[in-house]
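For this view, one protein chain was removed and the others were kept in their places.
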Amino acid sequence: MENLNSYLIMSAILFAIGTIGVLTRKNVIVIFMCVEMMLNAANLSFVAFSRHLGNMDGQIFVFFIMTVAAAEAAVGLALIIAFYNNKESIDVDDVSIMKW
Amino acid sequence: MSNVLSLTTFLPILGVLLLLFIPKDSKGVLRNVTLAVTVVTFLVSLIILTGFQANAEFQFAENVPWIAAGPFIMRYNIAVDGISLWLVILTTFIMPIAVLSTYTAVEEKVKEYMICLLLLETGMLGAFISLDLFLFYIFWEVMLIPMYFMIGIWGGKNKIYAAVKFFIYTMVGSLLMLVALIFLYFKGMEAGITDFGLLNFFSLKLDMATQIWLFLAFAFAFAIKVPMFPLHTWLPDAHTEAPTAGSVILAAVLLKMGTYGYVRFAIPLFPDAAHKFAPLIATLAVIGIIYAALVAMVQEDVKKLVAYSSVAHLGFVMLGVFAFNVEGITGGMLQMLNHGISTGALFLIVGFIYERRHTRLITDFGGLSKQMPIFATIFMIVTFSSVGLPGTNGFVGEFLILLGAFESQLRWWTIVATSGVILSAVYMLWVFQRVMFGELDNPKNQKLLDLNAREIAIMVPLLVMIFFMGLYPKPFIDKMDPAIKKLVAQVRVAPVNAQTMPVEAVSQKMPAGYQENGMPPGHPGMETPSASQAAPAVNPHDAK
Amino acid sequence: MFDNVWLIPLFPLIGFLINGLFGKKIKNEAVIGGIGTLMIFFSFLVSCGILMQMIGLPPEQRVFEKVVFPWIHCGNFKADMAFLVDPLSCVMIMVVTGVGSLIHLYSIGYMHGEEGFYRFFAYLNLFCMSMLLLVLGSNMLVMFIGWEGVGLCSYLLIGYYFHKKSAGDAAKKAFVMNRVGDFGFLIGLFTLYWWFGSNHNIWTINFTEIKAASHLLPYGGVVTVATLCFFVGATGKSAQIPLFTWLPDAMEGPTPVSALIHAATMVTAGVYMIGRMSFVFIKSPETMMVIAVVGAATAIFAATIGTAQNDIKRVLAYSTVSQLGYMFLAMGVGAFTAGIFHLMTHAFFKACLFLGSGSVIHSMHHALHKIHSHDDAQDMRNMGGLRKAMPITFITFLVSTIAISGIPGFSGFFSKDEILWMSFSNAYHGNLNIVLWGIGAAAALLTAFYMFRLVFMTFFGECRIKPEAKSYLHESPLVITIPLMVLGVLAAVGGYLGMPKIFGMLPNYFEHWLEPVFELATEYGSKYAQHGAHPSHTLEWGLMGLSVVIALVGIATAFTMYVKNTELPGKFVATFPALHRAVYNKWYVDELYDFLFVNPCKALGQFLWKGFDIVIVDGVVNGVANVVMGISGIFRYMQSGYIYNYAFSMALGVVVMLGYYIFK
Partner (left out) sequence: METLFFLIISFVAIVSAILVITCKNPINSALALIMTFFCLATYYVMLDAPFMAAVQVMVYAGAIMVLMVFTIMLLNIRVDSSKKHSHKLVFGSIIGFFTVLNSIIVIVKGRAALPTGPYSGEMIQKFGHTELIGREMFTNFLLPFEVTSILLLVAIVGAVILAKKKI
């Protein structure tokens, strides 16, 4: 087993890359994938800590996060399809009616 | 049957659940189910009425732990006494009538409308029976939301403005009350009170400055709801824009929340401050009476006129309540019921003609008596009830209020207020004359139909109550009397206490004679209230 | 019998309910009218029974109180639905039910064919019930139910022809003016209740209890305040200055209503109330003086207006106001018995006069209707010479006119002369007495004048109605003339019940009858009365003769002006145009009130609504809202709607917060 810190740093890097993706990309699906990546980064921390502390709770949480991710994927993709049906586009810049 | 009170309160919610399973297009079913739910609620509430013992105790009490969040302990603590009993009954009584009045008035979004009505009923009932300050606050807010939607969705032309105005006005008051409530709770914690139970706070001895601030916060919230001059301007707008049932409920029950709040919370919690502010509040009440009457006189819209007359009537209630004697408060309580019935009936009447003509301008009418004799008769009876003619309900309350206020230190206020009796006759009769009398010259009015069976069925219970309460108010007074006597005893000691400061200032100059008079230093004259409270106070922890 | 006193108001109530609820379905006028009339007649029978029983009792036992059910009990306050039977209320119930029955009977004929026939009888019964509650109430609150109840019925009946705007206006005016009076009544009630309660711990509004405790009341002071307030109530109900203007307008109602409500019963409620509480009123010399002065002033003031009116009913209305002034004058000079006596005789002759005028109007209306003329059936200028067409009406009318004018032998003479004599000889008002008497006498002159003017214009001279209508003029049916005849007889002989002692022919039954009611008041009054030399019989005879002469002068003037020399009135008007205009327009009192009260109220209301409510209160509220909206209008540009902007700010926030905790 490797040192805890290295896993955490790895997790941080993946999370940051995911953030950058969410902030910079315009394609909704890619943004969505980046969100998944951020969730996975968090999962990694959970598992690493769980192993370090000798406690299963973290892994159970990961399990739940995966469930949520699955649910999110289902609903989110449905939303994207609905959006595409309306706008013929999946560009987030086209979703700007949520303003003043 | 120990939790009949909860049953009454939450039956409408069950009704909401039932409604959820009914398709929204079957309007008839929706209406009938709602009506059935409200009628059943009324019947259940009659159990409370018949089982109620005419004493000063809180009855049908239910007290279970509810939320315990750190230092905050809220309990589901409900009960009725003579003060809230009749308001509960009034609420359950008015609801079927209000529902019945919407059968043809509301055609869009019937399901949502009915759900709003039922939620509103739960909110109102809950607020009347809560003995836990926090629970009260929650119900208080619960009432607000359905009403907001009722005005905002099913209202008239200017509905959004009216709804938002109503909401913001009420919300400002509520938030002040919330702050005061939490402050009061912390004060209570210092004195060893562990939850929000209202009865615990009665024995809390607050110093004058605290009392004043807390009273002001509470009074402000309630004054908006009453509404008292000059915080009344939301009322005409809300009433004019609200659908008929909304106006009826607003007038009949929601406004009573304000006055009830004074009787149940603001005055007994802060008796000294209440006494200190009595002249001010009486002044506002009297201004309200005269002012609203004068303004009502020149209204062009019938509904607005009725709304202003509400302000005047509730001014009377406030005057009676702040007389701090049995007659005044009994009169105030009776007047609340009377106003609920008479003004509710007036709004229904306005609703009837609005449904037929889609206008409420007085000038559009005239001579309707000829075309609608039944309507004319009912309108007249209700008008005279509103004017306070002896033999109708309006008189008993108004008379007791004026009598009580005249006995108290508010004598001069009373004399001015009594002149409101004249003005009320002026504006009510004038509008009656302009709508019902004269030539039937508007061609649109010549084809008007008289009331149908449903509309008559709506009005008959109200008319019966108008005469019953006017001719035989004894059962009403008897049930509320002990509770009011207790309240008066609780409050009456205060004048001595209110003079604490000057008396103590004087007593320092001549300590010898004064202290020997049996006045314990610090809280002169406070023995009596604690004694009177010791007996009835239901300890919330034991009650379970 | 006393125990059944509650039946008296109950019968009319039943009649009201039957006619009110089912009258529309019944349709048959005879049934409706029959129910209405019979119900009040039953009350009359019960009243007779009570009267008989009371006559059989010794005077000091003639008080009986019957609690029907408890009404308002609250704290110290206690008011039961209870009835008080004593000689005074006995007189009143006899008058109300007796005259009431006759007028009901009359109405069957008079209202024949009217659209709301059932409505009329329902209201009439309701009125009788309220009036009976008023006179029978054993406490002020029951009295007040009746007090307002009669106001209500008056409202309903004046507004009976609701399609006429003037009727609606008049009804409203009557109710509102009555309300002004009620305001006074209530304040008076409160004052008395509060004073007794806080000073002597006697919390009561019961007449008997107040009477028992009345020795505690001081002279003047709080009693003056209370009684003045009560008197305001009385002025409203009994149409005295300053609240008299509603009564002439009330003539918009059907004529039987005018007879019953606005002549015989309701308007006398104020007098009755003062009589009922004489033991309180007498304790305030100031109030007594005010009452006397107001009464006298009203008597003369209304009489002057009466001389210039052309509407037959309006003349009678002003005459009523004037006669009520007499009654108040009597009350004010402590001659309670005389006041009540005049109340009774006035009920007879004025009811007869109104019904007679109704008969005339009925006939005129019928005739004008036949020729499709729109001439006013009530305008005396259209009448004349009717005595041949309507002999019974004429005779009864004439008898009543003689009675009201104060010709010896008829009822009005005894009561009016008693009042005049008492106002001259009473011991309360000192030098004011002569003035009071003078005004009373002057009013008597005017009364005789305008009443005979009315008779002459209506029944004598040329017939001024369009010739083609003449043949349609005829005597009214029996159902109308029978009440006229009964009342005519009563107007003639009713006075013998209370013949002044000075005549020595008959004992003054009336005075003896009411003695137990008023003796306490007399006793209190004697405490401050200035007893001068006892006025001699010669003086009394002299004044009596003088008043007869005055009446005759009035009659003679009227005869000259309206029979012999009919150009005289025109000349008179031409000579004093301003005076005539003022009198004709009722001294512009209505306009004055409009200017002083009505218009300012409306203007104030408008100002408060448009100025205060909308501009100031709502302005502040909306202003706050607008400020919030303005500020948020700037901040809203932060909401670009682009998701990455929101995500960016969120991420930035997280980073900054984290950074703060790390680097702090």
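Chains here go by letter, A, B and C, matching the order in which they are written, and residues are numbered from 1 within each.
The working rule: a residue touches a chain if its C-beta (ideal position, glycine included) is under 8 Å from a C-beta of that chain, and two chains touch if they have at least 3 such contacts.
Computed from a predicted structure; not experimentally measured.
> Thinking of the complex as a whole, which visible chains are touched by the chain that is not shown?
The undisplayed chain, in the complete complex, is in contact with A, C.
> Tell me, which residues in subunit C touch the chain that this view leaves out?
Within subunit C, the residues that touch the unshown chain are 644, 648, 651-652, 655, 658-659, 662.
> To test your reading of the contact rule: which positions on subunit A touch the chain that is missing from view?
Touching the chain left out of view, subunit A contributes residues 1-2, 4-21, 23-27, 29-30, 32-34, 36-37, 40, 43-44, 47-57, 59-60, 62-64, 66-75, 77-82, 84-86, 90-91.
To be clear about the criterion, only the chains that are shown with their structure count from here on.
> Of all the chains, which has the CA centre nearest the overall CA centre?
Taking the mean of C-alpha atoms per chain, the most central one is B.
> If you count the contact pairs for each chain pair, which pair has the most?
Most contacting pair of chains: B-C.
> Rounded to the nearest whole Å, what is the centre-to-centre distance of subunit A and subunit C, using the mean of the C-alpha atoms as each centre?
Centre-to-centre distance between subunit A and subunit C: 89 Å.
> Between subunit A and subunit B, what's the gap in Å when you average each chain's C-alpha atoms?
Centre-to-centre distance between subunit A and subunit B: 53 Å.
> Sort out for me which residues of subunit C touch subunit A in the complex.
That would be residues 636-637, 639-644, 647-648, 651 of subunit C.
> Under the definition above, what is the set of subunit B residues touching subunit C in their complex?
Residues 165, 168-169, 230, 232-233, 236, 291, 294-299, 325-327, 330-331, 367, 369-370, 373, 380, 384, 389-391, 395-396, 399-400, 402-404, 406-407, 411, 414-415, 418-419, 421-423, 425-426, 429-430, 433, 436-440, 471-474, 477-478, 481, 485.
> Spell out the part of subunit C that touches subunit B in their complex, as residue ranges.
Subunit C residues touching subunit B: 24, 69-77, 81, 141, 144-145, 147-149, 152, 155-156, 159, 162-165, 167-169, 171-172, 175-176, 179-180, 182-183, 186-187, 190-191, 193-194, 197-198, 601-602, 604-606, 608-609, 612-614, 617-618, 621, 625.
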